[in-house]
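Only one protein chain is missing; all other protein chains are in place.
Our next item is chain A:
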Amino acid sequence: MQTFNDVFALMPLMLVGATAVAIMVGIAWRRQHGATAIVTAVGLNLALLSLGWLSLLGIPGTAYFVLDGLTYMASVLILVSALACVTLAHDYLGGYSGAREEFYLLLLCAVGGGLALSASQHLATLFFALELMSMPLYGMLAYTYRDQRSLEAGLKYLILSAAGTAFLLFGMALLYAQSGRLDFEGLVTSMTSRGSLWTLAGVGLILVGLGFKLSIVPFHLWTPDVYEGGPGPAITFLATASKVAVFVVILRLILAAPAFQSGALEQVLVVLAFVSMLAGNLLALLQSNLKRLLGYSSIAHFGYLMVALVVGEGLAVETAGVYLISYLLTNLGAFGVVTLVSSPYKGEDAAALHHYRGLFWRRPYLAAVLTVSLLSLAGIPFTVGFIGKFYVIALGVEAAQWWLVVGVILGSAIGLFYYLRVMVTLYLVEPGMRRRDAVDAWGWHPSGLVVVGVVMLVVVLGIYPTPMIDWMHWVAAASR
């Protein structure tokens, strides 16, 4: 019986993996872009359904993968964002002359990695899942490799990610040397009983490694270039699903080990969070490329999210969940519009701000979608971004982390400047410059529907957040 449960617990992962295999076989047989995208979407939807079924069964998980509230939340978010990426990719790759179908293969592998990462409670699975998620991302980022920037993005991410991984492995080795255990539970007990300098160093190195993936200052240097160069759908996945998965695993580590909450490590986290908030926003100020700008803004957003890591109790899990949802939806909206404007693929993405000048007067609804996304990123009321920011500030106030509260306020004030700058650009009267534009009737393309749907969700959850809050309340309760 135990074994059956183990199999069930891996159901979403297996479904995603099976879809990947099916697609690989399909490619070998005959290339068919539309069918590949549909099969991918079906597979992801099945995985999503199996999650619901699992939560009804109430299986605790296996020794390597835990099935708790956090896992469910992260898995749903990853799958939803992957679905959005598939849809965006279908329209985007429509104009790509090279092989198109492999993109979905890579995407599915990365999704599998993300699902495993968010559920891992063992350093071995953590490492394996992280790599499973990162490796396909190199390929996805460099997918349009004839475009130099895309290739550069892929290589840059590869090198810096490998460096991050090295730190991570070294940290794990140190922890293992100290405790002889690799599962979180065993690590925690050994950490609390004998907290030595080596343990601290190990934990620190693990944080560095994961911090690379989250692009927390000072490990953020790859972010703007990779965001700028990578193709739209790949960046959308990188910015949303992969970050959610990594953040959840850090959160799980910190929740498991109360050692994080005291002493030097907490101070380090506070400083990192504060610096990320400010540096991310300051560096974004003068960007003239929307993708770079969103990259810097994501640094700042993970700075805000780190408030939940610093506090690590009370409302922390709920805050992290709400903020992740708001971050995910908002970024899907924003990157979705960028991808849509650049679809179908015609070389480098249309991400420079002048491409968006006067968008409102050509494509009012598309511009409205981007406006709402930007407002939500800035945390303006009646968008889900405000609910997220509300939670973060509430958490900071409750835990009396005044520096972080100050950081959030300062960061938001600075952030407004560039969000507003972009927003105004959308509404300015267009000059006669050459521009790229979304296809006509974009709203009836699948990706158009996805973007509109996501943004409607941003507004609806901003006005009536109760379902989201209730769900996160449940997640927080089910994560203990």
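Operating definition for what follows: contacts are C-beta pairs under 8 Å (C-beta built on N, C-alpha and C of every residue); 3 or more make two chains touch, one makes a residue touch a chain; residues count from 1.
One rule holds for everything that comes next: contacts and distances are computed from a predicted model.
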item	value
Per UniProt record, name of the chain withheld from view ["NADH-quinone oxidoreductase subunit M", "ABC transporter permease", "Luciferase" or "Nitrite reductase small subunit NirD"]	"NADH-quinone oxidoreductase subunit M"
Contact with the hidden chain (one of A:Ile159, A:Val424 or A:Leu449)	A:Val424
Options A:Met11, A:Ile206 or A:Ile393, residue touching the unrepresented chain	A:Ile393
Sole residue of A:Ala413, A:Leu449 or A:Ala477 that reaches the chain not shown, by the stated touch rule	A:Ala413
For chain A, residues in touch with the removed chain	361, 375, 380-382, 386, 390, 393-394, 397-398, 405, 408-410, 412-413, 416-417, 420-421, 424, 427-428, 464-466, 469-470, 473
